[in-house]
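As you look at this complex, bear in mind that one protein chain is not there, while each of the others sits in place.
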Amino acid sequence: MSAVALALALLVAFGLFGRQAWRLYRIVRAGKPVARTDDLPARARAEAVVVVGQSKLLQRLGPGLMHAVIFWGFIVLFPTIVIAMIGAVDRHATLPWLGAQGWYALLVDVFAVGVLAGVIAAYAIRLVQRPKRFARSHLGEANLILAWIAGIVISLLLWHSSQIALGLNDFPSQWAPVSSLISSIWHGDWVTALERFAVWAHVLLILGFLVYLPYSKHLHILVAAINVFFTRTERRGRLEPVDFEQPEADVRFGAATSRDLTWKQLLDTMSCTECGRCQDACPAYNTGKELSPKLLIMALRDQVRAQSTAALVPNAITDNVVWDCVTCGACVQECPVGIEHIDHIVDLRRNLVMVESRFPEEAGTMLRDVDRASNPWGKPQADRTAWADGLDVRVLQPGEPPPEVLFWVGCAPAFDERAKQGARSTAKLLKQAGVDFAILGPREACTGDPARRMGDEYTYQRLARQNVETLNQAKVTRIVTTCPHCFNTIGNEYTDFGGRYEVVHHTQFLAELVREGKLEPAAGGRKITYHDSCYLARHNDVLSAPRELASATGQAVEMPRSGRRTFCCGAGGARMWMEERRGRPINEERVREAAATGADTLAVACPFCTVMLDDGVRNTGTKMQVIDLASLLHEAVERRNATGQS
Amino acid sequence: MTVLVLVEDGEPSQQTLTLARTWSDSLHSVRMDAVTPFAPDAIAAIVQRAADALSAAAVFAAGTDRGNDVMARVAARTGLPFAANCIAATAGEVVEVTRQRWGGSLLEKSLMMTVRPLLTTAPYAFRAAEGFTTIAVDVQRYIDELDPKDLVVRVAEHIDPPGGGVSLAEAKVVVSGGRGVGSKEGFAIIEELAGLLGGRVGCSRVVTSAGWRPHSDQVGQTGTKISPDLYIACGISGATQHMAGCKGAKKILAINADPQAPIMSLADYSVVGDLKEVVPAISAEIRKRR
Partner (left out) sequence: MKILVCVKRVPFTGGKMVLAADSRSLETRHLGFTISPHEECGVEEAVRIIEASGGESVVVTLGPPEAVEQLRDAMALGIDRAIHLQTDGDEWDGEATADAITAAIRAEEASGQFDLIFFGNESADACGFQVGLRVAYALGRPCVTGLKGVKLEGSSVRCEQDTGAGRDVYVVPLPAVVTVKEGLNLPRYPSVPGRMRAARKPVSMQTPARPEQSLNLEELSVPGGPGRQTKLLGHGGAAAPAVVEMLRDIGVA
C-alpha cells in the first residue's frame, strides 16, 4: 500500500519535473553555439571553488555563511531523501549501511539545525535588514521557498525524533543529540502516527520542492552548478568574436531577440536567483542610472521563458540600460552562479550598432574616427609620435630588426594632453633602465577596443587584423603598454586573429625593473591611494605590481573598494565617448571615495582613468593629484638621483 | 585689352576688381542682379554674350556661392576652363593662377591653356583696393533675347531665417565650441559668454556630427565661413577643415587644454586650460567689470 503510494507520488513528481526540465533543456539546446567545453580541469576547479567552496558567496561573510550552511546542508542531507523513502514504505527498514551510521546521524542532526538557523538568518536578512540589492526581486517566492526548506528540515527532525521515541532508529540515538532531545517530549500513542506523518510529510515536501523548482527562480539549485562549470576559465577580459566569414543569414550580429542568445546565455538567465549582488557592485546602478545587471538578466529570463520573438530592445530592456554599462565586470566578479552579464550587454549593443545603427549619437563620431582615422579622436596618424617630442624614442621602421620590447603607446597617451604624461614618464624610465624599446608611430592603429565595446565588431576586426599584420611583420614578441584596454585587447583578444605576444602592462614592466635594481626609487612624502583599473585588476588579475610601485614611491593607503572589487572610473565599455546624462557622475563618486582615505595623490595606471578621475577631481574641487604610477616612479627615481649626487 | 567683371554688393567684388585691374584698365561690369528674381542661367547667358561682344580677355567674379555658381555655368556653356577661388592670376598666353584648395588650407599653382580664362577670387584672401570705375554693360538687349530655358532655374520663393538676429556669417563676435565641450549641455557656458559679448555661438564639425548643435552653427570648410572681429575657439583643435571657416576672423582667441593643438599656434591669443574652467572665469570677469 505504502509502496504503491510512494511509487505514484514519485511518478507524478518526476513527471511534472521532467516535463518542465525537458522544456528548459530544449530551450538551452536551441541556443546559439559558443565554445565552453575546453579546459576541463579548470572547469572542475571552478566548480570546486565557486560551487562547493561557495567562494563568491563568502565574499560577503554574513549572507555568505547563511547560504553556505544551507547549501552544504542540502548536500549532507541528500541521502536522507532515500532513507526517508525507504522508511515511508517500511518503518523498520533503512538504507543499508549509511542509515545505521552514527557519524552520519550526527552530521544530519548538526546540518538540520544549521539549515534551520540559515533559514532564520535568511528571513532576518530579507524581512528585517532588507538590503537594497533585493529591490524588485521576487521576494514572495523566496519567502515561500525558505518556508519550504524549513518544512523539509523540521519534518526530518520530527521523523528522526519520533523514530527515537518509538525505538525505530537504526542509527545509535546518542549520535543524534538534537533528535534525541526532541524525542524526550514525545509520549503517548499518537507518536506512532506522528512518525508516519513526519516521514510522509518529509517525502512529499521534497517531491513538491522538486516539482516547484524548475518553475521558479530556485531553479538555480539545479542550474547554477552547471552554469558555473561553463564560465570563462581563462582570458576573462576576452569577448567572443563574431564570425563574418559565413553567409550573411548565418552571421550572429549579437542578440536581437531571445532566440539569438547562446546556450550559455540561456543558462545564465535560468541561473539567476535575483540576489542582487551584481546590482550592489554596479557603478551604473550605484550612481542612479537605469541599468541594474540583475533586472537585465531577469528581463532576459522572462523573454526566454516566454520564447518571445519580440526585439529585446526596447521591449524588454531600454536603450539606456544597454548604454549605461561600463563593462567593468563588477557584476560578473560578484555573481555566485557564473552569470556573465557583459556578454549579454555586448550582444545587445552588437545588434543595435551593427544592424540597427542605433546608439548614443555622440559615439558615432568616435566610431567614424576609429574607422577612418584609425584613432578615436580623428587625429592624423602622422602625429602619433608628437607625445614623445624631445625624448629620442626610436620609431620602428618597416624592415628594421624588432626591439626587445615594443612600447604600444595607445591612442589616449598619443593624443590626450593629460594621458600623455604617463607615456612620457614610461619612456624616460625605459631609457634610464637601458631597455631596448621602440614604438610603431604612425603604423600603430587603434586596437579597435572602443569600437568593439560599443558593439561594432566589424570595425574592431578590421583594425585587429591590420594591427596583427603590422606586429607580425615587425616580428614583435614582447609588448609593453600603459593602457589597460590595449593590454587586454592585444593580450587576450588578438590571439583570435593570429597575434600571439607576451603583453605586459607598464606597471608590471616597471615593477620588474625596480626588483632587478635597474630603477632605484626613493619614496617621498606623498600619501598615495591607488585606483585599480577594471581592465587590469578585475579582467586581468594585475594587482601586485601597481601596489609595489605605489609603496616604493610613497605611503600607500587602500580605498574600501580595491583590487578585484574596484569601482570603475566611468570610462570603460566605450563610455569614454558617451555622455553621462543619467544619474550622478561615476568619476566623482570614485574621487570622493579616494579623498576619504586622506590621500593627497590618486595614483592611476590607465590613461582613461587619468582623464576621468582628473575631471572628477576638478568637478568636485577635491585637493588631490591624479597621476600615473609611471610618473610617480619617475619622480621617485629622480629623487634618488638627486640625493645620490648630493 | 578689356576684361569683364561680374559684380554684386560687398567687399568680395571690390577685391575681384582689384585683381581684374592687374589685367586691364578697361573694366566692364555686369551685375549679378541684372535679372530678378535671381536666375543663374540667365546671368550666365548674359555674361557669355557680353564677353563675346567685348572680346573680353578674361571674366572675373567673386568666389561667393553665386559667383562660383554663375561662373561654372558660363564655363559649361562655353567650354572654357574655370579656376575658382584664385588669389592671383597673371595675364599672358598661358595664364598662371594661384588658387585655393581645401577651403584655403592649401594653395595650388596651375597653368591655364585658354583664350579667355574664367576666374573667381577667393573672398577675403587679399586686400581690396577702393575707387574703381567700371563701364556697366548694357544688358537689356541680352535680357530681351534670353532663351526661356535659361529661366527654368530661378528663385521662386525666399524663406527668412528663423528667429532673426544676426547670422553666424555676419556676427561681430563668434564663440565656438568643439569636441572639448564634451556634450550638448556643455554649450551652456559657451552660450553665456557669447551672450555677454553680443555674439553668436558656433561649433566645429565634430559637434554637429554628434548632434550637439545644428549644422547651421558649424564653422568650417563645409559649414559657414565667417569673418568676425573676434573668434573665440573653445576646445577646438584647429583641423584644417575648421580653420578654413574661421581664418577670415580679425582676431582669434584659442582656449585649449592641449598647448600643442594646432589652433594654439594659428590664433592671435591663447589660453592653456580646461575650457570648462576658463570660459566661466572669463564670463565672471566680464560681469565683475560692468
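The first chain written gets the first letter, and so on, giving A and B; residue counts start at 1 in each chain.
Methods note: a contact is a pair of C-beta atoms (placed from the backbone, for glycine too) under 8 Å apart; a residue touches a chain by one contact, two chains touch by 3 or more.
Quick caveat, the model's predicted, so the values are computed rather than measured.
Trainee: Would you mind spotting which of B:M1, B:I135 or B:A284 touches the chain that isn't drawn?
Mentor: Result: among the candidates, B:A284 touches the missing chain.
Trainee: Can you say which of A:T192, A:Q381, A:T495 or A:Q555 touches the chain missing from this structure?
Mentor: A:Q381
Trainee: Could you tell me which of B:L4, B:A42, B:A57 or B:A239 touches the chain that is not displayed?
Mentor: Candidates B:L4, B:A42, B:A57 or B:A239; residue touching the omitted chain: B:A239.
Trainee: By the contact criterion defined above, which parts of chain A meet the unshown chain? Give residue numbers in ascending order.
Mentor: Its contact residues with the unshown chain are 244, 248, 251, 253, 353-357, 359, 364, 367-368, 371-374, 378-384, 442, 456-458.
Trainee: When the complex is taken as a whole, what residues of chain B touch the one chain not shown?
Mentor: Touch with the absent chain occurs at residues 38, 40-41, 65, 68-69, 71-73, 75-77, 79, 81-85, 96, 100-114, 120, 152-161, 167-170, 172-173, 196-197, 199, 205, 208-209, 211, 215-216, 218, 221-224, 229-230, 237-241, 247, 250-254, 261-262, 264-274, 277-278, 280-282, 284-286, 289.
Just so we're on the same page, only the chains that are shown with their structure count from here on.
Trainee: Counting only Cα atoms for the centres, state how far chain A is from chain B in Å.
Mentor: Between these chains, centre-to-centre, one finds 57 Å.
Trainee: Could you list, by residue number, the parts of chain B that touch chain A in their complex?
Mentor: 179, 182-185, 206, 209-212, 237, 239, 257-260, 274, 276-277
Trainee: Note which residues of chain A are touching chain B in the complex, please.
Mentor: Interface residues on the chain A side: 361-362, 364-365, 368, 377-379, 386, 416-418, 579, 581, 618.
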